[in-house]
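Only a single protein chain was left out; the remaining protein chains are all shown in position.
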Amino acid sequence: MFQRIDVGARMSEAAVHNGTVYLAGQIADDASQDIEGQMRQVLAAIDALLSKAGSDKSRILMAQIFLTDLADFDGMNRVWDAWVVPNHTPCRATVQAALAKPDWKVEIVVTAAVV
Amino acid sequence: MFQRIDVGARMSEAAVHNGTVYLAGQIADDASQDIEGQMRQVLAAIDALLSKAGSDKSRILMAQIFLTDLADFDGMNRVWDAWVVPNHTPCRATVQAALAKPDWKVEIVVTAAVV
Partner (left out) sequence: MFQRIDVGARMSEAAVHNGTVYLAGQIADDASQDIEGQMRQVLAAIDALLSKAGSDKSRILMAQIFLTDLADFDGMNRVWDAWVVPNHTPCRATVQAALAKPDWKVEIVVTAAVV
């Protein structure tokens, strides 16, 4: 079984293989928002893609978080902590890295188990 | 089933497990070339490793792209867009990060399904 989701000319937003779904790096559509607003958008995009793949946030294996500015670490965590499912928190790593659009403050790459 | 490919003293170039192949970060052998030349080398290295693993670029799940300088984003994309297989485009994330050799402009980490 191999399925791609939201296939574009440059990239797809998700790929499902062997019971695991891989997501493209998710960013905010409205990059004018602050870190908390962008995080809410990013996590909503992840929720939507996981749903299309037959998974959900309680099944995330690993989340790689790229922050443009580590000064946003606490704001990122406030939204993250409210979003994760207690007792089902993902593995995670956070590093600082500049992103493709200067206004993006956060990008998250998720791998999850398909239910 | 567990197979390593091009095993070195420090790292292997690929590992196949459970229907999925993981590649080491691929960089250009000739780091004197510009972003388009380095991208072509990196993608050729990926093609060669995927072939050894019994996969190919139409089966890539995720590509994590590290660019030394986001000013190379458009040049990177020109080579990428010409390389990907229409309707089988990988998931992707691109961030800026300095790489181990100063002349390297791009490094790509690929995970793919084995055919």
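In this document, chain identifiers A and B correspond to the written order of the chains, with residue numbering beginning at 1 in each.
Here is the rule we use: a contact is a pair of C-beta atoms (placed from the backbone, for glycine too) under 8 Å apart; a residue touches a chain by one contact, two chains touch by 3 or more.
Keep in mind it's a predicted model, so treat the numbers as computed, not measured.
Residue-wise, the contact with the chain that is not shown comes from A:77, picked out of A:3, A:33 or A:77.
Seen from chain A, the chain kept out of the figure touches residues 18-20, 59-62, 64, 70, 73, 77, 80-81, 84, 86-97, 111, 113. Touching residues on chain B toward the chain that is not drawn are 2, 4, 7-15, 17-18, 20, 22-25, 64, 66, 97-100, 107, 109, 111.
Basically, only the chains that are shown with their structure count from here on.
Chain A and chain B have Cα centroids lying 21 Å from one another.
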